[in-house]
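I have placed the structure first, in the form of structure tokens, so that the comments after it can refer back to it.
All protein chains but one are shown at their positions in the complex.
After this line comes chain A, so read on.
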Amino acid sequence: MDLIRHLECFVAVAEASHFGRAATRLGIAQPQLSQRIQRLERELGVRLFERTSRQVTITKAGTLLLDEARELLTRSESLMAAARRIRDGESGLLRAALPPDLAGETVAAILEGFRQRHAGVELELHELSTAQQLTRLASHELDVGLVHHPCDITGLELGPVLRREVGVLLPRHSPAAALDTVPLAALDGHDLVLFPRSASPALYDDILTTCARDGYTPAAVRQGQGASFVRGLILSAGAVAFSPQDARSTHTAEGDPDITWRPLAGAPLNWRHSVAWPRGRGDAAVGAFAEATTRALLDAAAGGTDEPAEPARPLYLRPASEYWL
């Protein structure tokens, strides 16, 4: 008996509480589904469902076995994925994604680092926002990615949290450009160029909340990400944009007469990233990508920034939080 296939039928009937609906979901005929359930009941020696002419209900024994059946199915799926990659060997393919805000040198370093660690596997690299990566990781169209925190990490495993120092790109003639480190409040009066909110909604909200709290509420937030678009808005409209220290070269060359990059005072906006992959699907190729990416980001940040840079703040849980530690 193909236990896995029979367990799939068991779980499907338990979830649908209905043979017809479960059969549709599995793409098989209802009599075939009934046969499989009967065969499984014989094999296990327990009755899994009570059937009447009108409905089907799971038995106590069925309930007790359901969780284990589900776990076995998940394991089986992850085993098949690993086997697929091992079997494919030389022609193996790792579908990976990076966010659009990395410097070209960092992307190149990741590709090179991966090749050194795992030469046998071909890397199919995509430029995707965090939101797009999460969707594709969930549907298993992507094997591994580099996401911006905060994001919903349900069902994912994470590599180490990597911090990138974020500073501000501003017109060289702006009074704030004369400062060594720029407090957010000194940006008041400038419009802000920021990545589209849909790319990473929670990070976008975090950035604007932090700016407002520290005294910078831009009159307009323009959505834009491409280097030349951002440059144009800074030059012509006197806008400012945030950029990680390691990606500043994308926007402003050494000795650029028009635009300059300055650190923010107190580092209030540092970005956090992790390499992420679906839980239970991390294999050697995923591990190699995680290592190469972690190494490249640490090198780009000149010597490692995975220590928390932010000072500890008080945390007041309100009564509606319902939990208390």
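We adopt the following convention: contacts are C-beta pairs under 8 Å (C-beta built on N, C-alpha and C of every residue); 3 or more make two chains touch, one makes a residue touch a chain; residues count from 1.
Here is the rule we use: contacts and distances are computed from a predicted model.
Peer 1: What does the UniProt entry say the missing chain is called, choosing from "TldD/PmbA family protein", "Iron(III) transport system permease protein", "Serine hydrolase" or "Na(+)/H(+) antiporter subunit C"?
Peer 2: Options "TldD/PmbA family protein", "Iron(III) transport system permease protein", "Serine hydrolase" or "Na(+)/H(+) antiporter subunit C" narrow down to "Serine hydrolase" for the missing chain.
Peer 1: From the list A:Ala14, A:Ala177 or A:Cys211, which touches the chain that is not on show?
Peer 2: A:Ala14
Peer 1: Of A:Met1, A:Ala29 or A:Leu317, which residue touches the hidden chain?
Peer 2: A:Leu317
Peer 1: Decide which residue listed in A:Pro201, A:Gly232, A:Pro263 or A:Gly287 touches the omitted chain of the complex.
Peer 2: A:Pro201
Peer 1: Taking the full complex into account, find the residue in A:Glu43, A:Glu112, A:Glu127 or A:Asp152 that is in contact with the omitted chain.
Peer 2: The single option touching the absent chain is A:Asp152.
Peer 1: If the hidden chain were put back, which residues of chain A would touch it?
Peer 2: Residues 14-15, 17, 57-58, 60, 62-63, 66-67, 70-71, 131, 149-154, 156-158, 160-161, 198, 201-202, 205-206, 272, 274, 312, 315-325 of chain A touch the chain that is not shown.
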